[in-house]
Each structure stands twice: as C-alpha cells, then as structure tokens.
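Below is one structure, written out as structure tokens, with a few remarks after it.
Selected chains from the complex are presented in situ; the others are not included.
A and B are the chain letters, set down in written order, and residue numbers restart from 1 in every chain.
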Amino acid sequence: MIFTSDNAFGVAPEILDALARANEGAVPSYGGDQITARIQTRFAEVFDHEVAVFPVATGTAANALALATLTPPHGAVFCHAHAHVNVDECGAPEMFSGGAKLVGIAGDGGKIDPAALEAAMAALPAGVVHNVQPSTLSITQSTEAGGVYTLDELRRLTGIADERGLHVHMDGARFANALVALQCSPAEMTWKAGVDVLSFGATKNGALAAEAVIFFDPAQAADFAFRRKRAGHLFSKMRFVSAQLEAYLEGDLWLRNASHANAMAKRLADGLALVNAARLQTPVEANEIFVRLPREMLKRLRAAGADFHPWPMEGDDGEARTVRLVTSFSTRADDVEQFLKVVSG
Amino acid sequence: MIFTSDNAFGVAPEILDALARANEGAVPSYGGDQITARIQTRFAEVFDHEVAVFPVATGTAANALALATLTPPHGAVFCHAHAHVNVDECGAPEMFSGGAKLVGIAGDGGKIDPAALEAAMAALPAGVVHNVQPSTLSITQSTEAGGVYTLDELRRLTGIADERGLHVHMDGARFANALVALQCSPAEMTWKAGVDVLSFGATKNGALAAEAVIFFDPAQAADFAFRRKRAGHLFSKMRFVSAQLEAYLEGDLWLRNASHANAMAKRLADGLALVNAARLQTPVEANEIFVRLPREMLKRLRAAGADFHPWPMEGDDGEARTVRLVTSFSTRADDVEQFLKVVSG
C-alpha cells in the first residue's frame, strides 16, 4: 500500500523492453541515433504541430532549462506559490537562468489566481530598471494540489501573459494525468491554449528517467542545445532516453497508464468521501489526493503497511492531519480497497 | 567496424539485467532506496577508504559538479589544454562554478607538463585580487590522448597542487581503462596519489548512463547534495542509476570490460605499427588510438564499413590525416582483424 509518490514505482514493462531493444548495435552518440530522430516526428504527430523536442532525464532539468531559455537573468517567472519550480527544485530555475526571480502567486487547488497574477505583474512594471522584468508564466498541469486547469482556465492565464508579452511554460510532470482528465487533445491543452514550451513528463508515469522539453516555436529553441549540453543533460547514449519516450507514446501507453492512475485516485477519493472523519482538502482531478485524517486512523493505516507523506495544511491539529496519497500506473486496485477497508475500520 | 567512440556502444548485458532486477516493487525515491545505500559501502570497499558517493548520469555532470564544489567563482582550475572539461563540455564547469576560469596546460600525450603547470600557477599569485585564485587541479586518467599517467607522474602533479593548497580532481571517464593498464589498486590511483575527488565513469565502459562523484574526504562534500539537486541531476528513480553502478562493480565486470577494450586497442595498435604508411601519434596505453593514415587508406576503410572520427593534428596534410579509433567493452576481435586487413590492403 504505497501512496508516497508516483516516482516510488518502477518502470512500465513496455518501457523496460524498449531499453533492451534499443541496445542492438553501435550507433551515433549524443542524439545522432535513429530513435532520437523518430521521436521528433512522433511528437509532431501527437501534438499536431511543428515541434523541437529535446529529451532530458529529470523534470527539474526540463523545467529549469526551459525557463532559462525563456527568461533573461533580469527576468521574473510567475508561477503558483507552491509550484515545483518554486519550492521543490532547490533553486534550479534561478541557477540555470543566471539569477531570475520566481514570483509565487496564490490560488486555490494549486491553480494560479488570475487576479493575483495580474496584481503581481502590475507590481513589476516593464522597462523600470529597479525591478526584475516580467518574462515568463509557468503553469503546472496537473497542479501540485492534484487539480487540473480547464481549457478555459488555461486560456485565461495565458491571455494575461500574452497581453504583457510574456512567454508561457507548462510544467507537465503529470501531463498525461491532466490530459486524460480533460479528455482533450494534446494540442488543445498546449499550443492551442497559448503554451510556448512544455516540460513533457514521462518518469512519474512509467518511464525510468525520461522527459522531453517541447518547443512549439522551434525558433525559440535556438540556443537550447547549448544550454542542455553545458548543464550536463545531453546524454552520450541518448538512444536509451529516446527509446523510453518512444515506448511511452507507442500504442497510447502513456494515456493508458495515466488513466489507470487517475482511476485509482478516483476510487480512493470516492471511498474517502464516504468516511465521515476524512476531509478531502482539494478536488481530486488527477492522481493525487490531499486528505485530512484523524491521527488514530493514520496510525492504523501505517500499522497495516500503508505508506504516504504528511502534507501539513492549515486547519491541521493534534486530532487530525493532512496527508498526500499518490496513485500511479502500477497502483493495484487491491491496495486501494485495502486502504479504504482500514480507513473504514 | 565502429571505432567512433566507446559511448557508441550499448549497455553490458549484466547491467541491463540489473535494471530489470531493480524494477521490483515500490521503493523510496531520490536515493532513499536500498541499492543506493549499498553502493556507498561497496565503493568504500573498492577504494579501501571512507567515501561519500553521489551517483549522477553523465560525465559532464560529474565533472562540473565536482569542480564547482572544489572551486570558488573567483577560482582557477588547472587542467590539460585538451581536457574534456576544457574543450568538450560547452563551458559546464564555468556554469556550475559561477564563472571560474579553466587554465589549459600543455603537455604531451594529454598529460599535464609539471613545469608548465608550475609556470601557470606562478602567473596567478595567491591573494592578489586582480587575478583568479588557483584552486583546483583536474587530471584526466586515462588522458584524452589515450595515455595513462603513471603513479609517479600523478604524485608529481598532485604534489605541486598540494604545495599551493589546491584541491585535486580526477576525471575518470575512462578510470577502469587506466586502472587495468597500471595494474594497481583503485586506492593507489586516487587518494594514495593525492586525489580528493573522483569522477568515476561507468557509461563509456558498459553502463547505460551512470557515473559516480566520489569524495575521499566526505567533509568536502557538505553541499554537494544541494548542488546536484539544483542542477537537475538528482534522479527521482535513483535506484536505476545505482543499480547500474552496483552491477558494474559486481564480479569485477568493470575491470573485465576495460581489460577487453584495452586489449582490443593494443591488438589494433600492434597491427598498425607494422604498417609503414601508418603513424601512431601517441603511445597507446588504454583504449584510444590516434593514428595518421593515408587518405587513400581512409577511403578504403570507410568503403569497407569502418567508422571513426577525424582528429586533425599538426602535420596532417593533403596526403594523410589523423583519426581517432576507440575500442570498447564490446568491440569484437573480428572487427579489429578486419580493420587491419583492410589497412594492410
């Protein structure tokens, strides 16, 4: 009963097989191989748009390199106050950008509040040398609180960015989970919604270590290859990163994996909603649940072998505490049922 | 007949198997797993010394993070003029250190000339604010020119560094190849020879993407974990990086792989030495050969399916050009023989 994180789980068998298949023969290194060439085409099909695709191996690399490309050292990146780029990457965007400033914006369910965004932008007037310059908006989809922006919500935010001439980055560490939740196309959730650059995550959803930075305007990617190399994120045996991405897209594995994870989360949330003592803190729209449970119940769960992370929230007290439950492509239905059984005690 | 690079080859089967084995179950992420814990102990045994070990996935990450840890932004790193850190990492050490300066030192066979090193240090007096401050010596073992420093040569250089209070880094992208060439212990070639921090390479010698930064004085590693994280080089599914390293060390796979590569290079070099028109440019001590061949011979080789990189050197002309030949853990003896057969034409 592991609900700590989607990255606590291993690799999807289809992807492990792809690594073995990719191991045939000697091929050009540093991305000169055929698999890396093929995924360029594959991503263009998936997103129904010209793209420049750069495989990397971690989400932090994808995000920080993307933000550094879009943001000058004297620029500001607007993101949710709880965004991974703001609080969980030990300052990677600041490092890669040469010292840009991340401006955390409030908002319920991990979603940036449009009015708060406008206020934050207004506080940093363009052209005034005393303040950092509004440059980039970074949106996490699905959000760090387990929510999913609707297409309208996305367009509202990117519209504000566009008016001020900002670039838009999407942190899609859980892109697939959001996509299957919205039942829309990859194009609709990205460039059609005003996204310039996407951190397309695969690791949390079944890859070993593979993400892709996807530019919808390849001209913006002019210096990305250099940035990636000098950051140590260009892999010599690149075929093995690309092969993960290829297998991830093959036969809609990514969508099936995400659908499973979301379904498990929904089942868990539905079950918890029936428990009087449990309080779901945010709407469960993807594969994360934030729920406040009585301390006694948490003890029982741990005793029964359940694992999860505490996630302190306002309102927690000696009696009850909030925890985060994350489901994955390989979370078993049995574990979910068992968890609910313990809770229902 | 691929001799382009050791990283053109795939993954050793033992390591691929280890990835599959590591895929069992859900485990703590970001290095909290058992495999990552085990390799700490394993490396301490291998090096016969207390160590702090940090797995990363690329050699550039290992080198640049290590150098940045040892060198302040206003520091100088002394290395060979042709060192990978100086010419093949697109400025990664400069980026990670916050702008330190790499000072390239001349020397035959890719080996830093001690007198030239002393002269370069003397040109940067300590305590003078106008020049960057001598901070770190970086030695590549085996060298970029296919040579291997003897233990005496290593101690000579580290002695010079020590007198001036510099730290010593070893770029061991081909550490195993050097080790089996010298027939000494890992301890003798590192901390006993004055090395503080080692970039221990596995990728070129059979891993998928795995290197280890090894501190022989764990106190020097105090902030390394933060540097690695903010550089995007802390893997969420770390077990799969660590598993590669564990399998690499298991049953001396690393030494067997390197011995094979070196043997193939020796066989190739011995064969080339018998060819009048061929000129070996540097002593072949590990798994790289730099040889000048007549243009007509190069054409014949390419026609026969041989692949390798041109490596322009002084003395090349319209008639003959230098190329680099690299052998690997999986270079086939047949390919070597076939290559020599074409050359002998």
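Throughout what follows, a residue touches a chain if its C-beta (ideal position, glycine included) is under 8 Å from a C-beta of that chain, and two chains touch if they have at least 3 such contacts.
The structure presented is a predicted model; accordingly, all values stated were derived computationally and were not measured.
All together, the complex described by this structure holds 4 copies of its single chain type, of which 2 are visible.
As a working rule, only the chains that are shown with their structure count from here on.
In this assembly, the C-alpha centroid of chain A lies 34 Å from the C-alpha centroid of chain B.
Of all the residues in chain B, the ones that touch chain A in their complex are 2, 4-5, 7-11, 16, 19-20, 22-29, 56-62, 64-65, 89-92, 95, 203-204, 208-209, 226, 229-237, 239-241, 330.
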